[in-house]
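Note that one protein chain is taken out, while the other chains of the complex remain in position.
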Amino acid sequence: MRMPRLTALLTATAVFTTALTLAASAAEVHVLNWKGYGADEPWAVAAFEKATGNKVVNDFFNSEQEMLTKIRTNPGLYDVVMINAAFNDQAMAEKLIQPIDTSKLPNYADISKDKAGSPMLDHDGKVYGVPWVWGLTALAINEKSFDNPPTSIAEMWDPKHKGRVVIRDDAVEAVQFGAIATGQNINDIKDMDAVKTKLTSLMPQIKTFWSSENDWNQMVASNQIDIGTYWSGSADRAKTHFKLPVSLVIPREGAVAWLDAFSIPVGSKNVEGAQAFINWMIDPKFYVEWVTKVGAPVSANTKAVEALPQDAFNRKVMGDPEVAKRIQFQAPITDAQREAYLALWQQLKVDVK
Amino acid sequence: MAAQSATASRSGLRSALPLLAPAYLWLTVAIFLPLSAMVFFSFMTDLPLSGKSWAFTLGNYAAFFSQSLYLTLLLASLRLGLEVTLWCIVIGYPAAYVLAKVLKGRSREAIFLLVILPFWSNGLVRIFSWAMVLREGGILDTALNAVLPFKINIDLMYSYPAVIIGLVHSYVPYMVLTCYLTLQAIDDSLIEAGRSLGASRLQVLKRVIIPLSMPGLVAGAALIFVPVVGSFMEPRILGGRTGTFYGTVIEDQFVAVFNWPLGAALSFILLAVVLVILAIASPVLRRAA
Partner (left out) sequence: MATTRILEGLGRLYIFLLLAFLYLPIIIMALMSFNVSPFYQLPFEWTTEWYASLWQNDQLIAATWNSLEIAIITTLISVVMGSAASLALYRYEFRGKKVLQALLFPPIAIPWLITGTAMLIFFFGVGIGRGLFAILLGHVALALPYVIVVVSARLQTFAPELEEAARSLGANQWQVTMRVTLPWIMPGVIAGGLFAFAVSFDQFVVSYFLSTPGQTTLPVEIYAAIRKGFTPEINAVSTIIIVVSMALMLLTARFFKFGGEK
């Protein structure tokens, strides 16, 4: 059964033909997103395909830079791409994404006004990104190590957690975390030296730098860590879906917030299917199912959040006006800033060796 | 090896070409041309993607020298490469010897294949499994505490030794393989002759076996040293806080900040250093043979 393909491949090499590139057909919606991030849930895909007749083809990226590279090098392949709002500007400036006709998205009207009107997504009165979900990069704790959850970011520096603290291996996140710890605006860091000093003193506390949700969950499962930076949606999933002793802490000093949105790349061969898919993704019905079955960040659709139970984490904690006051949304970062942050972060990592 | 030059000069490039051409053509299309494009990028200020403006610069190479960070990490990576290679020789060479000269019959083929098999498994899954062994409360810790009368705490995970263990595990089959190939080719009668002339085992080893198996040792060392210097995945996962190496900063340039020109420049500096080391090391090793 497999042999014909094997021989075909052999022949292909022998005659040195050109590539077997996959062309997107009209009834397919090619979606580019993080793996395991809602859009590739089998039940959701099946329901969408049944309702609209479109076939969903998922592709994934492992970093925002890679996502941009994939759109740059595959014009016309993707119909929907999930872009962190802080990168929307860059994607638009490079003419990678096109304006979205929101009148074709019935659910767009229910997107909370502050998210839908975000200057990061709207340019010249045109909408380049449909807000989907938002979340926090805050702290999470191993419940076994705490009698009472801490309230301050300073807990990370407490000597009693020495060698049991983790932080994500990401320069931007680390520097912005340092900014919060030193009481600064994450999008306008005035005192970089203070950030550096603060992070330098954190380094001896660190066990390792995590890079994936799986890293974090494994370390908690084997009781190797006490506290660390973590994403709100992931902490919720670790607790509800995987039953791990993890809980999220939004420290009184604040936390970094991010907004994820859907865009349609320039050259999409199935704009209609793309609109239908995005509308499906921001629908309350999908969202409630996603939260219940898997665990998810907070929807940008107010009706979707209201459809959750009263005491749901995403409604009660994340919807708390007190929390809203503390969090700071990530704004776009220039390449020069990004490189400066990386240089600082690498230096810190070398100094600790 | 002196015999090699006797046949070698018989005919030249003309006869060699049909045999060489397929391999080198393939390498040209799939490696050398793409890498040449990268060399080109390494002299640019920005990528020529999506209409960004760019110019030629030496700045990416200058960046290496302007910050002590890169040199520090390059030295750390070279040291890592050297240590891993040495461990692989120490562990792999005796094993290759036993396989080639002590074991006989069917069991030899079977064991030889068993040595190769582990690196057909996925590298990442292997590293995850090492994490289970090395961490506090992990397999090693539990096993040792079950045997030893006193309590010890073993937590090797997220440390330099963990990186060494992971890398040696991944690369030691290379050494066993290449050394086995040359050891197995040594005629047993040569060894017996040496012994009957009154040479001790150690002398035979030093005068006959090691020199004759040198090509395998050198090939194995090169195949291990070279990729280990540029490795980034094992150090990142197993090394924890201490897992920053030259390979990881190159990865950062590509993945985190999208500065391909700088990342490319850093890799070509690495390549140059590695080639210089191989060039210096090979005559020395040959003389030792």
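The first chain written gets the first letter, and so on, giving A and B; residue counts start at 1 in each chain.
What we mean here is this: a contact is a pair of C-beta atoms (placed from the backbone, for glycine too) under 8 Å apart; a residue touches a chain by one contact, two chains touch by 3 or more.
As the structure is a computational prediction, the values presented were derived from the model and not from experiment.
**Student:** Kindly state which of the options B:L86, B:A199 or B:L271 is in contact with the chain not pictured.
**Tutor:** Only one of B:L86, B:A199 or B:L271 touches the chain omitted from view, namely B:L271.
**Student:** Considering the complete complex, identify which of B:A63, B:I154 or B:A222 is in touch with the unshown chain.
**Tutor:** B:A222
**Student:** I need the residue numbers on subunit B that touch the omitted chain, in ascending order.
**Tutor:** Counting over the whole complex, subunit B touches the hidden chain at residues 1, 3-13, 15-17, 19-20, 22-24, 26-27, 29-35, 37-38, 91, 94-95, 97-99, 102-103, 106, 108-126, 128-133, 139, 169, 172-174, 176-178, 180-182, 184-188, 212, 215-216, 218-220, 222-223, 226-227, 229-232, 247, 250-251, 254-255, 260, 263-264, 267-268, 270-271, 274-275, 278-279.
**Student:** Using the document's contact rule, name the residues of subunit A that touch the chain not shown here.
**Tutor:** 2, 5-6, 9-10, 12-13, 17-22, 30, 34-37, 57-60, 62, 73-74, 77, 212-214, 217-218, 220-222, 242, 244
To be clear about the criterion, only the chains that are shown with their structure count from here on.
**Student:** Give, as an integer number of Å, the spacing between the C-alpha centres of subunit B and subunit A.
**Tutor:** Comparing mean C-alpha positions, subunit B is 36 Å from subunit A.
**Student:** Hey, which residues of subunit A end up touching subunit B in the complex?
**Tutor:** 62-63, 65-66, 68-69, 72, 94-96, 169-171, 203, 206-209, 211, 218, 222-224, 335, 338-339, 342-343, 346-347, 349-350, 352-353
**Student:** In the complex formed with subunit A, which residues of subunit B make contact?
**Tutor:** The contact residues of subunit B facing subunit A are 49-51, 67, 69, 72-73, 76, 128, 131, 135-138, 157-158, 236, 240-244, 249, 252-253, 255-259.
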